[in-house]
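Please find one structure pasted underneath; my questions will follow.
A protein chain is absent from this complex, but the other protein chains hold their places.
On to chain A.
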């Protein structure tokens, strides 16, 4: 099953299970969704529950907030993360805050789906990642899915939960293949150990997890040690427990993210480790991230602006040699 098919299945099951689930966004209905995630839903559930909206992102999220207040479970799709900036007032000031400001009197069971990241040569206005902003806002649950099985379970959980969720998807993951265990009870807030290892903990999320996994054999060969790879899965809350156990075992931390380095999400993980696990670390943490530039169109420049399997391997090996790994 493809990643996008897993998401589609989660949608479908949630809509069949609960008739208050509705979805809205640009081209989610008759067109079938820009990334084909909502394919077939309008035929099955009708235009009232699968709603094509104008190109008006503020309204997509703003209307979803109102639908949730009115007793529905809306799932809003933002076509790409960059366009979400038009909806950030609704995400931050309304979606994240109404429950708290109303002292719990307003509950917002809603999801905003968030395709984002550096895809292929889409240039700066279609390549941004916003987890750092989304996770800096109290009141939002932020999931970032890499694994296909996880994608199915996490989206279904988010749709049927009573809280406001941001569900981040990387645009290059939609055609990823993987098995799904439909009967599994999966906790979407628990980090996934993508690979067990003994000497280095490499933490990542979204597509970078796959790139790290590609780089790991080379790293292990050159450094002569095994790496543990952790897929965060949930960025808010973070499963610090799993991270702590891993870092206490390996004594070394590498954080890999695609987003720009300055102010990027990984800074949170590294600063947490510095505060909480300073004496457990045998080497300074390594942080690999995208360059602080708008993402360029040219493919060579584009690949130079973000971590790749090659650059991850090279940088981790260099850091390992310098720090006696």
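Definition applied: a residue touches a chain if its C-beta (ideal position, glycine included) is under 8 Å from a C-beta of that chain, and two chains touch if they have at least 3 such contacts; residues count from 1.
To be clear about the criterion, contacts and distances are computed from a predicted model.
**Q** There's a gap in the complex where one chain should be. From "Anaerobic dimethyl sulfoxide reductase chain B", "3-isopropylmalate dehydratase large subunit", "Pyruvate dehydrogenase" or "ABC transporter substrate-binding protein", what does UniProt name that chain?
**A** This omitted chain is identified in its UniProt record as "Pyruvate dehydrogenase".
**Q** Based on the whole complex, identify which of A:23, A:38 or A:90 touches the chain you can't see.
**A** A:90
**Q** For chain A, which residues lie in contact with the unshown chain of the complex?
**A** Residues of chain A in contact with the hidden chain: 22, 48-49, 51, 53-54, 56, 58-59, 61-72, 74, 89-90, 93-94, 98-107, 109, 138-139, 141, 161-163, 189, 237.
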